[in-house]
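Note that this complex is displayed minus one protein chain, with the remaining chains in position.
Our next item is chain A:
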Amino acid sequence: MAPTYNIAMVSDFFFPQPGGVESHIYQLSSKLMDRGHKVIIITHAYDGRTGVRYLTNGLKVYHVPFLVIYRSTTFPTVFSFFPMFRNIVLRERIDIVHGHASLSNLCHEAILHARTMGLRTVFTDHSLFGFADAASILTNKLLKFSLSDVDHVICVSHTCKENTVLRASLDPLMVSVIPNAVVAENFKPPDASELSSNSFGQNPPPARPLGPHDTITIVVISRLFYNKGTDLLTAAIPRILENHPNTRFIIAGSGPKAIDLEQMIEQNVLQDRVEMLGSIRHEEVRDVMVRGHIYLHPSLTEAFGTVIVEAASCGLYVVCTQVGGIPEVLPSHMTVFAKPEEDDLVAATGKAIAALRANKVRTELFHEQVKSMYSWTNVALRTERVYNGISGAISEAEFYGYDASNPATWSATRGRSGVQSFALIDRLKRYYGCGIWAGKLFCLCVIVDYLIFLLLELWFPRDKIDICPDWPRKPRNERRESGVR
């Protein structure tokens, strides 16, 4: 019987704000709770959403009042979160602090403080970053700071892992890859009643043959930003529509590049073949997707690309650029890859249209395949294994592999699993290696943090903090644990 943990998910990004990180945290937390763990979420206060809240499944959310500066990240005051964080951690009896998203300042602070308090920490990276420009260098330095002393890191794809390992100079062995998942039930292909009535209860579902003159609809759902490849899309749409007469586009999403798209539509007089829906809610995504046959994803950088999994789950053939973690996401029979350039994107879309017209692609089977590949239960299981590994519930050799447990390959960054030392001097050693100046600065921060910790122990003694009663935990279901690598 593996132990259960009290886990605090910390991120600046959570509901009511919509987004990928937010739903990842929610889904992962719910599935971990189903497995008998206790999970709370710590985020900052949103408009009209402050204080302590419960979601319907008993998930407790602390909306800590903080100043928000940019795209819902909080102001980076390294120490100001500590008293509140300590109080929450003690009253909820947290063992593991799990931070999300590298742009979230709250998460980095929480990891630092948690290590000071002697807790296990995990960090999940959801995005890719460059190395060249000033902003990236700064972000990478900060990432290096908070990841110098973390027990384990989770990335959503292998590309993301490579990126994170390089950015934060991590030991690759302490980075796991656990992909995102989708709730396949929410992304079902149009069922029989929505298409025709004669195909009741067939397994596998019948094919949907396309006639040579049927209109093929290409769906694009993305925020219209530069990094999502909207410029590429703007350039490619007129050429695709010119080459293939019976096609049309549906574009959903909004952003600063929407004006370019509209301009393109006006210039080429494509109003009847390109439909712009503006921004849509996450619940409506499926309804838009099932109107199409092909999903086009022109993004320039992407750590994982949950949306293409959702599209494939809806039974769409996916055309996407071969960047970031995208090639890892779907098997090759569901996708056509293009280089992130105009000509190749046009050619790839043409290939996809031709394949669909020739009825070579069994898109109706995609849903079941995606469902068997991606599930949040599986994500939770694999995350739980990480928790077991860092808290020493499973042996070092089992967690890191047998080579890694060889003392000759011992690494200071990783420490020995399960016993990554909380001693201040060991932590300082890890921080000191961050750079000539940065290392000393980081050490200073850690020392100050430790002093604050001691002060807080005097100022707000532990026995003066009320312990929260737990939400009734679900019993652990051990049977489902088999069949996971």
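A few remarks follow.
Rule of thumb we're sticking to: contacts are C-beta pairs under 8 Å (C-beta built on N, C-alpha and C of every residue); 3 or more make two chains touch, one makes a residue touch a chain; residues count from 1.
We take it that contacts and distances are computed from a predicted model.
Taking the options "NADPH-dependent diflavin oxidoreductase 1", "Eukaryotic translation initiation factor 3 subunit K", "Molybdopterin synthase sulfur carrier subunit" or "GPI-GlcNAc transferase complex" in turn, only "GPI-GlcNAc transferase complex" matches the UniProt protein name of the chain that is not displayed.
Residue-wise, the contact with the chain that is not shown comes from A:Val64, picked out of A:Val10, A:Val39 or A:Val64. Remark: the omitted chain is touched by one listed residue; of A:Gln17, A:Asn87, A:Asn268 or A:Ser395 this is A:Asn87. Residues 50-52, 62, 64-65, 83-84, 87-88, 91, 460, 465-467, 469, 471 of chain A touch the missing chain (whole complex, contact as defined above).
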